[in-house]
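So the structure is just underneath, and the comments pick up after that.
In this view, the complex is presented without one of its protein chains, the others remaining in place.
After this line comes chain A, so read on.
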Amino acid sequence: MFGQLNRNLRNTFAVVLAAGLLVACGGGSEEEVSTRDITQEVNDYYAAHPELFQFKTPADLPADLNWENGMELPDLGSPEATKGGTEYSYVQDFPRTLRYVGPDSNGAFRGYLLDNVRLPLASAHPDRDFEFFPGIASEWAVDQDSATVYARLDPDARWSDGEPVTADDFFFTFFFYLSDYIVEPWYNNYYSTTFNKITKYDDHTISVTMNTAKPDFFHHILDLRPEPQHFYKDLDHDFIERYQWEFVPTTGAYVVRDEDIIQGRSIALTRQTDWWAKDKKFYRNRFNVDRIVFSVIRDPNNAFEAFKRGDVDKFGLNTSEYWYEKLPDNDPDVQNGYIHKEVFYNQRPRPNIGLWINTSQPLLDNQHVREGIQYASNFDLVIEQFFRDDYARMNTASDGYGEFSHPTIEARPFDIDQALEHFAVAGFTERGPDGILVNEQGQRLAFTITTGYPSLADILTILREEALKAGLEFRIEVLDQTASWKKAQEKQHEIALVGLGVGVEMYPRFWDTMHSDNAYDDAFLEDGSVNLEREVKVQTNNMEMVAIHEMDQIIDRYTQSSDRDAMVEMSHQMLQIHHDHASFVPGYVQDFYRMGHWRWVRYPDFFNHRVGDANTVYFLHWIDTDMKEATLEARENGETFEPVINVHDQWREQ
C-alpha cells in the first residue's frame, strides 16, 4: 500500500521532470507527458519478431510428450521446521540498488532479491544430478531433438501483489531482457544468442526452444524466471533510476517492504504469510523465518563481535583464523552450548582459485619459465600450515564437474630442484647477489602477482618466501577489487591471484578462459599458424592469454556438441592441454563451508543439501523464538547446555 503510494508519487515526479525537460528542449510529443503504457509497444515487438514469439493453440502441442513433475524427488528441508521469528544478519555493504538487472545490480545482496528467492520454472534438485522439481511450472516435458522444453504453469502461481503469473509474463520476460531499457548488454546477448523461440499455447502453457541441444539445454530453459508485465507497464528509459529502490513483485516467499529500506543502515526481508507456494511439496519446509533483518556492518571483526554478543544470529567461519583462533572449540560460548559450530561438506564445481599467468608477457611466454613457476609455488605449504590441511590442493582449473573433470591430472608439487631445472632451460642459471636467478642478459626472475583480495595477501607472502628458495621473486601487489579485476581484464597483469565463481553446471566452460578469441583479435591465420600482427583483446576472461590452435578447435567442437560422452572426452583433452601449457597454477579447493550459529537458529539434521555452499541458499533454517528466550535467560543465569560441534560429511568426496 505504502509502496504503491510512493511509487505513484514518484511517477508524478518523473512526469513533472519529463515535462520540464520537454519544455526546455522546445517541444515534444504529447504522448510522453501522459501516463505511459507500453502494452502496444510490447505487442508490436512480438509481431515484429514472429520467429521468436510464436502464438499457437493447445491443439498444437505434440501428443507424445513425456510430462514430468519431479514429485517423486525427496522433500527439501525438515518437516520439524516452524514458521516465525526474526533472524538478525548482516551485510558488509548496503545494496547499491534493489534492481537485479542493470548497472550495479550484481552485488552480494542479489541472491536475496533474485537467485535464491524468485522461483524459476523448475529448479535442479540439490541432492540429485540435474533432476528438477517444480517452481512456476507444475509440469514440463523435454524434447531433446528439437531442443525444446514445454511447460505448464502452475495456476496457483501469483506475484506478491496478487496478480497471477501467466504465459504473457514469460513473453514479456524475453521482451524485457532483449530491450535496451534495462542497460544490460550481458542479458541482451544471452537472450538473443541462447534462445531460439518462445511459444504460447494458452495462458498457462508455453514452450521455449534453444539454439543448440547441449546436454544441459533444458537446465537453461527451466531456469527462466518470469518478469511481471503488469508492473513494468510504464517501462521507460529511466529504468535504472526509477527502479533503483523499487521492489519488483516477486514469485518468491520474501519481499522487501519500503519501510524496511533504511539507506546505508539496514534492509529486511519479510515473509509473505499467504505465499502461493507455501504448502507445496518442495517449499513447505523452507523460507521459514518471518523476517530477516540485515544490518550494515562493514568490518568483519565488528560483525564477529556482534555475533558473539548475540546481535547477529550466525557467522561464517570458513577461515582457519575464525574457526580455530577466534571461535575455537573451547570458547566458553561454544562449550556452554550457546553457539553451535557446524562444518558441511558439499559437492559442486569449485571456483578456480590459483595463479593466472599472463602468457603474453615477456619471460612468461616461455613454457619453461611457467613450468618453473608451477614447481616454485608452494601451495602445499599454504594448505598445510596456513589452512591447516582443511583445504585440498586444486588439480585443474575445472575441478568438481564429475565425469567432466579430469580423473588423473595432479597439480605439480612444490619442488625446488625441478623448478631450478626448468628455469635453467629457460636461461636462468645463475643466482644474483640476493639469491634471485638472473639470465645472461641480466634479467631477474621476478614477477608481480596482483590480487584484489587483501585477505589473500597472507597467502602471497608465504608463496613469496618459498619461491625465493627456487630463485624466483614474487612481488606482491594488493589493489582494490575493481582495480585488480580491471588490470587482469585489460591483460596488464603478469600473474593474478583470482578465482572465478562458478554455478552448479553440468560441464565446465572453456571458451571464456581458454579460447584464442578471447586473447587476440585474429589470433591465427587460415592455415592455423600464428598471426604475427594479432592484437591483444581486452575485457575478457582469458586472463592467461591462452591461444592454442588445437585448443580452439576442440572448444569449437565442444560448443557445438550435443553428445555427452564426446564432450567428456573433449573436456579431458582440453584440461590436459591446459595442464601442459602450465599457465595456471592451481590453488586450493575448499570442499566445505563452516559456520557458527546461536542455539536458537535451527537446522535440519542433515544441515544442508548436497550443493549448498552457504547457509541461505535454500533457506532451510528456522528460528525457535522460545529457545532464544530460554538461551538468553540461561546465559544470564549461567546455565549451560551440551556443546554442539557438528561435522556433516555425508556428501564428502574422498
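In this section, contacts are C-beta pairs under 8 Å (C-beta built on N, C-alpha and C of every residue); 3 or more make two chains touch, one makes a residue touch a chain; residues count from 1.
By definition in this document, contacts and distances are computed from a predicted model.
The protein name that UniProt records for the chain not on display, among "Ring-1,2-phenylacetyl-CoA epoxidase subunit PaaC", "Cytochrome c biogenesis protein ResB", "Peptide ABC transporter permease" or "Redoxin domain-containing protein", is "Peptide ABC transporter permease".
Note that of A:T448, A:N531, A:Q576 or A:T625, the residue touching the chain absent from this view is A:T448.
Touching the chain that is not shown, out of A:L114, A:A151, A:L460 or A:V498: A:L460 (per the contact rule at the top). The residue from A:E325, A:E440 or A:E642 that touches the chain not shown here is A:E325. Here one chain is not drawn; of A:F247, A:F386, A:F404 or A:Y588, the residue touching it is A:F386. Shown as candidates are A:A392, A:I409, A:V425 or A:V478; the residue that touches the absent chain is A:V478. Against the chain not shown here, chain A presents residues 300-301, 320-321, 324-326, 384-386, 388, 416, 420, 431, 433-435, 448, 450, 454, 457-458, 460-462, 464-465, 468-471, 475-480, 483.
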